[in-house]
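Worksheet for the structure shown next.
One chain of protein is taken out of this complex; the other chains stay put.
Then we have subunit A:
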Amino acid sequence: MKKSTKTLFNIIAVSIILAILIFLEMNKRKFSYDISIIERSMIYAVAAVAMNLTNGFTGLFSLGQAGFMAIGAYTVALLTIPVEARAGVFYVTGMNEFLSKIELPFIPALLLGGLFAAILAGLIGIPVLRLKSDYLAIATLGFSEIIRSIIASPQLNMITNGSYGLKKIPRFSSIFVPIALCCLCILIIVLLINSSYGRAFKAIREDETAAEAMGINLFKHKLTSFMISSFFTGVAGGLLASYMGTIDSGTFKITLTYDILLIVVLGGMGSVTGSILGSFLVTAGREWLRFFDQPLKVGNWQVPLFRTGFRMVVFSVLLMVVVLFYSKGLMGSKEFSWEGLVRFFKNLFTRKQKLNGGVSNGK
């Protein structure tokens, strides 16, 4: 495919997406449900791409997503809830005197959330990343649970509002805010991955001993990757806080980490576009399957199994099927390209033809 054709395709694709977004924004009321799915997908995509940076590109196994997202979310929430509204939010114990006066605009708060997450990642990474890589998974998993119980602990009622959670977090003013921020985050990670540092990360993933023999300082590069990834995970958490408007420690259970991990594995370890695709499939898929949760009657017959919770069963089965047929995820470690898309449809077509041919031969 020629470069100019590709550019044309890209321009068309971006225009279509923009047009859809503008349309949705203009008909906000009517499409609020679809908008919320798109926003959540994009926020999860940031967390998934960030996870891919460590787990897919550097070969580290971090499972602290929920913890780092909690840090980002609580930072953004505490700094952006309007001062007037705080007495109402902290109606049980009141808010810490000092904190109650600090209010920041969304973007600085978001950056601070990412920064706190990165600093905490540094504190975990400095001792742990000198050890074998396996320890990181255990350490981050533990960290995540500790963060959650700290947030929920009654001793911190005046800061985190304990188990009551935080409300009245200012929501996005339009769909463009989260989409633009998410795209920016993903773009930065992609630039990093395609830089000399990104190559060093991939070298570490491929073979640590050989990477070291190429003059790459393992510890320094692993820490860099882990801290940057955690920064963007924190930012994703901050975005999630603003998206939800209400958060509590339960929002950041370990299941959140598993959701992100699922997206990364489904999309393909080491594929950014795979993570984005996975994020939309998982987030939207969950919603589309909602009708499995409602009782269904065919004529007079009540179809069994159709009740609350069945959706997740169907969802898990679908996932297993996908993973069975695409053991490396939908994209493997490849990235989206127009050629790839054309090839995909061609293959689909020829495979069908072959199948048809096979059947007729059998007769």
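In this section, a contact is a pair of C-beta atoms (placed from the backbone, for glycine too) under 8 Å apart; a residue touches a chain by one contact, two chains touch by 3 or more; residues count from 1.
Following the convention adopted for this analysis, contacts and distances are computed from a predicted model.
UniProt records the chain missing from this view under the protein name "Amino acid/amide ABC transporter ATP-binding protein 1, HAAT family", selected from "Stage V sporulation protein D", "Glutamate synthase", "Amino acid/amide ABC transporter ATP-binding protein 1, HAAT family" or "Heterotetrameric sarcosine oxidase delta subunit".
Contact with the chain not shown here comes from a single listed residue; of A:K202, A:K253, A:R286 or A:R307, that residue is A:K202. The missing chain, though absent from the display, is touched by one residue of A:I11, A:I102, A:L131 or A:M214; that residue is A:M214.
Across the entire complex, the residue among A:M95, A:L111, A:L129 or A:L192 in touch with the chain not shown is A:L192. Those residues of subunit A that touch the chain absent from the view are 188, 191-192, 194-197, 199-200, 202-203, 206-207, 209-218, 224, 333.
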